[in-house]
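Take this structure, written in C-alpha cells, and hold onto it; I'll ask about it next.
As you look at this complex, bear in mind that one protein chain is not there, while each of the others sits in place.
As written, the chain order gives the labels A, B and C, with residue 1 at the start of each chain.
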Amino acid sequence: MQRLIIQVNCPDQPGIVARVAGLISELGGNILGEESHREPAPAKFFMRLDIDVSKVAAVDTTLKPRLAELAQQLDGQAEYWDAAERQRVAILVTSEESCAVELLSRQRAGRLHCEIPLVIGSRLDLAEVVAAYKVPFQHVAATDQAAHEQEVLQQLEKAQIDLVVLARYMRILSPQFIARYPGRIINIHHSFLPAFKGAKPYQQAWERGVKVIGATAHYATAELDDGPIIAQDVVAVDHWDSPAALTEKGRSVEQRVLAAAVTAHLEHRIMVHGRRTVVFR
Amino acid sequence: MQRLIIQVNCPDQPGIVARVAGLISELGGNILGEESHREPAPAKFFMRLDIDVSKVAAVDTTLKPRLAELAQQLDGQAEYWDAAERQRVAILVTSEESCAVELLSRQRAGRLHCEIPLVIGSRLDLAEVVAAYKVPFQHVAATDQAAHEQEVLQQLEKAQIDLVVLARYMRILSPQFIARYPGRIINIHHSFLPAFKGAKPYQQAWERGVKVIGATAHYATAELDDGPIIAQDVVAVDHWDSPAALTEKGRSVEQRVLAAAVTAHLEHRIMVHGRRTVVFR
Amino acid sequence: MQRLIIQVNCPDQPGIVARVAGLISELGGNILGEESHREPAPAKFFMRLDIDVSKVAAVDTTLKPRLAELAQQLDGQAEYWDAAERQRVAILVTSEESCAVELLSRQRAGRLHCEIPLVIGSRLDLAEVVAAYKVPFQHVAATDQAAHEQEVLQQLEKAQIDLVVLARYMRILSPQFIARYPGRIINIHHSFLPAFKGAKPYQQAWERGVKVIGATAHYATAELDDGPIIAQDVVAVDHWDSPAALTEKGRSVEQRVLAAAVTAHLEHRIMVHGRRTVVFR
Partner (left out) sequence: MQRLIIQVNCPDQPGIVARVAGLISELGGNILGEESHREPAPAKFFMRLDIDVSKVAAVDTTLKPRLAELAQQLDGQAEYWDAAERQRVAILVTSEESCAVELLSRQRAGRLHCEIPLVIGSRLDLAEVVAAYKVPFQHVAATDQAAHEQEVLQQLEKAQIDLVVLARYMRILSPQFIARYPGRIINIHHSFLPAFKGAKPYQQAWERGVKVIGATAHYATAELDDGPIIAQDVVAVDHWDSPAALTEKGRSVEQRVLAAAVTAHLEHRIMVHGRRTVVFR
C-alpha cells in the first residue's frame, strides 16, 4: 500500500465531496479515510483524505496536477504528502526536561512518525539523556537574544528541520525568528490559554485560586501565547496544592498535550483557519 | 432548507464515497455534513450524511429509490429520515428521578428534538413534577412482571412510542419485551460497564475501592447490562466517599451520559455494529 | 446525635490541633470528622470540625464561649453552626433555566440541605415549573437597574434569605447590592475564569478556538467575575462545536459546578482567604 494524505480547503459550495472523491476514484485511488468540516461566516470547507494510491497510474503526473486543477476550480488549495515520509523535528528546551524526554521516548519507541536530528538546550546535563536516544545535542549558550536566535537558526537550517518544537523553551522568540517557520513552530504553554499568558502561569493560577489547571499546545505566532490552539487538557487542583504542586501536576498535562499536538501535525491532521484550528482525527 | 439524514452501511470497497456523494450531487442535493467510519475484520463501511434536499426534484421518487438501489449494489443498506421529524419518546422511571427530570427539562427548553408523550413511573409523587412539563404521567402499579410488562407495552403502543428510555428504571425487562423495540430501548446503568453489572453498582464500587466511578448508556438487549454502549463518562472519587456519596456524585454523570445518548439517537448519529457502536458527531 | 460544625482560622502556630481537639474532648464532644489546611506567606491555619455534641453538658454556655475564648487566644476566629439547621436560599434566574431546575430538583429529592422559599425570575413561563417544586415564584419586571435591585432586595429580605444563588442571572448587580450579602452570593459564570470574563463567554471561547470549555462558581464581589472561586469544571470541545454547541455542552458543566458550590456552602465547608477559597471535603 502507498498512502497519500491530501488536505483541501475552499469556500463551501455544493458538490465538493462528489468532485474530490470522484476524481480520486476515477484515477484509481482508494479512500481509506476522509473527514471534512465546515466553518461558518463566510462558509469555508476543509477536508483531509487518506488514500491508497498504489493502483494510481502516475501519481505525480496525473493525480497531483488534476487535484491542483480541481482546487483552483473550487477557488481553494490542495496539499498532499506521502504518508511514509518522516519530517525532521528539532526540540528546543531550557530547564524543564519532561516534555523533551516524552517526545524522545515516543520517537524511540516508534510512536512518533518523524526523525529527531536535533535537540537544542541550555542545560549541559541534558546531553547525556539525549545521547541515550542517539540524538545530537547542541548547547546554545549565547545570552544576547539576537546572537542566540542566529545560532539556533543556523543549527535548524543545517539539520534541515521541518518542525520546531518548543518543549518548555523559556525564551521569547522574535517575530523575525517565527516568520522563518510559519505554521511550523509548536509551543507548549503551561496554562489553559487564554488564562495566564506570559511568565509564571502556575504562580498566577495559585494566586487566583483556580480549581483546574491546564496546558496549551499552539502554533507560535508573532504575538506571545496567542497563536492558534492545537490541543489543551486540564487537571483538577484544590487549595491544598501549592504553586510547586501545581507545577508538578501540570507536567503530566504538558507532556501529553504537547505530544498530541506534535503527533497531529506530523500526521497532517491540522488545518489552520485564522485563530482557530481544525484538528482531524 | 429541507434536511434529510442518511445512513449507509456496506462492506468496505473502493469508490463508495464517490458513488454516494456523486448520486446526491447529480440529483441536486447539497451535503451539509458527512462522516464515515471503517470497522476492521471484515472491513465494513459506515456513513452518515446530512443533506439539503430543497433543490432535489422529487425526493421520494428519485433520491430515495436511487439510494436504495445504490445500497443494494454495494451489498449494504441505506436509511433516511426527515431531519425535521420529531420522534416520540417514553420515559420509564422507578424511584430515582434526576435522569427523568433532566430529559424533561431539556425537551421543554427545546434542547431535545422529540416529543415526550408519556412518562411511566412507579412513584405517585413524580406526577406533579411531570405535569409541570405538560407530559402525561402513568402510574403502573402491577408487581407481577408479566402483568407489569403487559401494561407498559399497552401504554407504549397507545402513545405510538418510537424510543423507550429507561431513566433509572430498576426493573429487569424480559427478552420478549425488549424484542418489541429492537435498537430502540436506551438504558442508563449507574456504573462504568462492564464493571459492576447488576444490582447496587455504587455499593460494589465502594467495596472494591475504585478511585473513579462512571455511568453507561447502552441499548438494552436480551442479556442484562450487555448491550452496545452508546456513551460513558466518569468522575473521580476517593476513600472519603461513602456509598451514599458515590450515589450522589454519580447522579450528575448519569444525567449527562443518558441525555447525550438520547440526543445522539434522536439525531440519527448512532450506527450499531455487533457489540460496538459508531456514534457520529 | 446532635452535630455541630465548627470553623476555626488563625495565624499558624504550634499546638492548635491539640488545643482545639483537647477542648472538645474535655467538654464531652466527639469529633466525627476534621480537616485542616495551612496557607503560606504569612502562614495561616484553617480548620473545620464536625462534632457530636449530644454528650456535651451545655453547648451554648460551655462549648461555644470556651471556643470563642480559645480562638481569641490564638488570635483568630471561630464560627459554629447546628448541622441540622437549614439555610434559606433564593434562586435568581433570567432566561436560561437549567441551573435553577437542577437546584430545585436536588432540593426536592432531599439532596440539598436547605429551604428554597423564593425564585426570582424574568421569564413568566418559568412559574409553572417552579410551582411544581412548591416554591413561590416572583416575577421582577423592572428594567431600571436601581428599581430592579430595590425590588429584589425587598423580596430577599421578606423571605429572610441566607444565601442568594445567581443561577444564570444575566444582570450585573451593583456593589451596593452585593455588599448587602457579603460572602453569601454565589454566581455561576459560564467560562473557565479568569478566561472569558464578561458577556458571551461561549462566543469568545469559540472565536479563540479553545479545545476545552468550563464553568466557574464563585462568590460575587464588587468586581465582576473576580470573586473567590469555589468550584470549576470543564468539558472537551473541538472545531466541530459551534458557539451553540458550546452553549449546550456547557450547560451540564454549569449545573454540576453550581450545585457543588451551593452544597459546599450549605455544609459550611468553605473558608475564604483573600481571592482563594479553602473548600473542605
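Of note:
Keep this in mind: a residue touches a chain if its C-beta (ideal position, glycine included) is under 8 Å from a C-beta of that chain, and two chains touch if they have at least 3 such contacts.
These numbers were taken from a predicted model, which means no experiment stands behind them.
Contact with the undisplayed chain is limited, among B:Met1, B:Ala43, B:Leu124 or B:Val212, to B:Val212.
Within the set A:Met1, A:Ala84, A:Ala131 or A:Ala146, the residue that contacts the chain not displayed is A:Ala131.
Within the complete assembly, C:Val17 is the residue of C:Met1, C:Val17, C:Ala84 or C:Ala222 that touches the hidden chain.
Within subunit C, the residues in touch with the undisplayed chain are 14-19, 21-22, 24-26, 30-36, 38, 236. Against the chain not shown here, subunit B presents residues 37, 39-40, 192-196, 206-212, 214, 228-234, 236, 238-240, 242, 275-279.
Contact between subunit A and the absent chain runs through residues 97-98, 101, 105-106, 108-109, 111, 128-129, 131-133, 240, 248, 251-252, 255-256, 259, 281.
We adopt the following convention: only the chains that are shown with their structure count from here on.
Measuring from the averaged C-alpha position of subunit B to that of subunit C gives a distance of 35 Å. Within subunit B, not a single residue touches two or more of the remaining chains.
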